[in-house]
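Since the structure comes first, as structure tokens, the remarks are kept for the end.
Missing here is one protein chain; the remaining ones are kept as they sit in the complex.
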Amino acid sequence: MRSATVMFAVALSAITLASGVKAAPPPLPEEPIPSEASLPADYPQGWALIQDFNFNSLVDGRTVVVDTGNPAQPLKGIIRTAQFGNTLFAPAKHEIYTAETFFSRLTQGERTDAITIWDTATLKSKGEIVLPGGKRQQSVTYAGTFQFTNGQKWVLISNFTPAQSVTVVDLDGRKVLGEIDLPGCAHIYPTGDRGFTTLCADGSLTSIQLDDKGAVASSKTVANVQDIDKQPLFGDAAWIGKTAWFVSYHGQLQGIDMAGAVARPLAAKLSVGTAEGGAPEWRPSGWQVIAADAKGLLYVLMSPAGKEGSHKDGGTEVWVIDPATGKRTQRIALSGGATSIAITREAAPRLIAMRLDGPIDIFDAATGKPVHSLGTTIAFNPTVAIPVP
Amino acid sequence: MRSATVMFAVALSAITLASGVKAAPPPLPEEPIPSEASLPADYPQGWALIQDFNFNSLVDGRTVVVDTGNPAQPLKGIIRTAQFGNTLFAPAKHEIYTAETFFSRLTQGERTDAITIWDTATLKSKGEIVLPGGKRQQSVTYAGTFQFTNGQKWVLISNFTPAQSVTVVDLDGRKVLGEIDLPGCAHIYPTGDRGFTTLCADGSLTSIQLDDKGAVASSKTVANVQDIDKQPLFGDAAWIGKTAWFVSYHGQLQGIDMAGAVARPLAAKLSVGTAEGGAPEWRPSGWQVIAADAKGLLYVLMSPAGKEGSHKDGGTEVWVIDPATGKRTQRIALSGGATSIAITREAAPRLIAMRLDGPIDIFDAATGKPVHSLGTTIAFNPTVAIPVP
Amino acid sequence: MAGFDKLTEKLARGLARGTSRRSSLAWIGGIATGAAILPVLPVSRAMAAPHSAGHNRPPITSGNPQDPGDRSQCDYWRYCAIDGFLCSCCGGTVNTCPPGTEMSPITWIGTCTNPADGRAYVISYNDCCGVSSCGQCLCNRNEGDRPQVRPQSNNDYNWCLNTQSSVYNCSAAAIVGVAVEK
Partner (left out) sequence: MAGFDKLTEKLARGLARGTSRRSSLAWIGGIATGAAILPVLPVSRAMAAPHSAGHNRPPITSGNPQDPGDRSQCDYWRYCAIDGFLCSCCGGTVNTCPPGTEMSPITWIGTCTNPADGRAYVISYNDCCGVSSCGQCLCNRNEGDRPQVRPQSNNDYNWCLNTQSSVYNCSAAAIVGVAVEK
């Protein structure tokens, strides 16, 4: 057999290096390697975290850090968010959290559910908290299955086996505090100082406050919050301050004040309104269909082809409603359609219009005019966006 | 909080089932669930195993069982072949073997290299053999990095760290036998009863025979088998009996007889020939560019845009050469182009023409006429095919 | 929780076997009667496009005129509330999981109108589990789909539950009964 150096000797002898050959200009300089990029620990407000569901390889979901203002290089980095994963963002702590599921042999073997803690500047893992029981809820991305409480010191994670419960995790202490059974209820909306609200199958909600060990301190049910048969609410809400704004399949808007220990549905009966040209009618449609801006306007993604079963198809317009007046203030036409929307917190806010099959377009939220398209340069299947707050 | 049965009670009360409503015809019958399909343990000769590299999620590579004669349902099943994996097929044992790499946290954490043993009928894992050292060679798929020897009782696996070696594994005994250092040499071609040949960086080959413990019993180098600068050979060979047929970047054909303990390059100087219309010239081009049929004809994938660096671009024709006479007997035009080819062992053999970006077309190998297209119904990035022998 | 798991599994299986109680709510009536087959939706079509461009898959049919349609297409009548890769395109059939996968015993339910006999059938959508995403024939239709608070009517869950692995491969659609509006 050959000596250890054969293979590289051939390669080495094949190339001659010199510092300059022709008269002018001097050659381009050598470039240092290895070289790895990092990000600002504090992201600008034009940035967002976008969840890439990656339907063709669900085991390999991601979260992408995106500069929505840079069509040449919008993708700033990729964080692993494996297997129907979820993402949370704590800018003040310079951390991103992902809730993930792994198998020891990719698709089979031992299951591990874990929260991974990522550094915003390096996008490297700072550690993980393993979750017990292999029961983390796996769904197409909903914000409501992974949420902060207790001033971002804790997170709450939905479980579904299909028994429903919530695991309480102390991020700062890197440990699991406990689990709360929630039969018949789904999704988590932070409520009060150290609690959450969940929506239940009979149309009620239940608000729970936790003690300092993460156990239930109080629980209160509010009936008749939604009519799941006739006016079901989309699962993901838009937040204006401490009020979560939901929209129904038919366009009714329901605010729920989550400031206190018990959620308080607002009495105002608001609607996205109607318009000509629907066939049969305009309805909200898409995945993340409602968003809010810093001024307190609501944006709802609308389809003119609204009917039973159309609620996830995606829309062609965004309707802007001022919940303070109940008036619709604007209609924004989306040239490429969208399945999810979000609004940046920039001084001049922008609308992020995402399609589940990849393309992402950016609009001026105030004027509704297209700013630029980011094409499919970011994610395979963008589901939800978390703009930098 | 609600009782455990709330959520399903709502669903249950919502649906009424009955066995028949209208007069005629009777309703479609209830269908049994759960229900899982299985395959014949012995695959028909029109089937093949096709490696799906899955470039967009390399951690999630697959091997697909394909019926090339069924354009409606060509995909018969998917086997995991994670992270630059390789596949071998032992029809007599009703087993498929994959060489894979896993990380405990998908992209990070503890690395495990393993051979997984799959049942041909159920496509379920029958077990695995963990490989030591985390050194399994990861490349775009080459057949030569995972090969049988010793009558399919053993397999050989290439390692690359970039130190080069081969791990010897006893499949029947489910254990690793040992490792053979091969500095400066790459790829494995089964040779003799219990040995292999490897190609080396100085253009030589080395043939090694193993003892019954998997250690080196004999080693012999044959110099000047290829000129890697001027006439490099594509790595994957086409086998006619125990002769491996290689093609060079410029279209020279080199047979190497692997029947004995030491590989014996054939003296015949054969070529794929030339043709008009090249710009600059016709050359072999693609990934798996050479294949053989049961009658001993060679098929080479050719590009008219041949030049330095064109050798992986893919081709537009397949040229058929009879190595017994050295004559080219046919030119097959590929309407959709191809990057890899294979020939089934059916009585009327078919040409499988695959493109790395997905599409797969089937041709009659004897007439060169298109049979049907399978479109992109099979794999994201098909690299190589193993037709049922 | 194990006891509850068993209970819900029993309920789900009971429902799938067609032994549930005879009562109904308004919402299911609205779906079960007079609901035309939805066209393939723009976004679903766009998602499916990369895998079918330039090639028309021959239709996969039942051969039974009472069960018409192409089982490789999203607009096949049984798929009125499906979400995922069609097992017919993945090595399985309309109601059978591909080799190598395990069928989830817990499912979501749709009520789809068969255009041949006008009946509303209860369809059990069972996910096939333990092999990675099939990647073929992606469909998402939502007739009768309701938010996640009503799990049995929601197709956003990964229903690979109580299987050895929760990795999702494709979704099958089996007839488990005929729905009647009372």
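As written, the chain order gives the labels A, B and C, with residue 1 at the start of each chain.
What we mean here is this: contacts are C-beta pairs under 8 Å (C-beta built on N, C-alpha and C of every residue); 3 or more make two chains touch, one makes a residue touch a chain.
The structure presented is a predicted model; accordingly, all values stated were derived computationally and were not measured.
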Chains still shown that are in contact with the chain withheld from the display: A, B
Omitted-chain contact residue, chosen from B:V64, B:A186, B:V300 or B:I341: B:A186
Touch criterion as defined above, residue of A:P27, A:P132 or A:P389 at the omitted chain: A:P27
Contact residue for the chain not shown (choose from B:A143, B:L177, B:L210 or B:L233): B:L233
Candidate in contact with the missing chain, chosen from A:P71, A:P91 or A:P370: A:P71
Touch criterion as defined above, residue of B:K220, B:K312, B:R345 or B:H372 at the omitted chain: B:K312
Residues of chain A in contact with the chain not shown: 4-5, 7-8, 10-22, 25, 27-39, 60, 62, 65, 71-73, 75-80, 118, 121-124, 336, 358-359, 373-377, 380
Residues of chain B in contact with the chain not shown: 55-59, 83-84, 101, 103, 106-109, 111, 134, 137-140, 142, 160-163, 165, 181, 183-187, 199-201, 228-230, 232-235, 308-314, 337, 339, 355-357, 381
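The working rule: only the chains that are shown with their structure count from here on.
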Chain separated most widely from chain B, comparing mean CA positions: A
Distance from chain C to chain A - Cα centre to Cα centre, in angstrom: 27
Averaged-CA centre spacing for the pair chain B and chain A, given as whole angstrom: 39
Distance from the mean Cα position of chain C to that of chain B, given in whole angstrom: 34
Residues of chain A engaged with two or more neighbouring chains: 56-57, 59, 106-108, 162-163, 181, 183-185, 200-201, 228
Interface hub residues of chain C, defined as touching at least two other chains: 4, 8, 12, 25, 27, 131-133, 135, 149-151
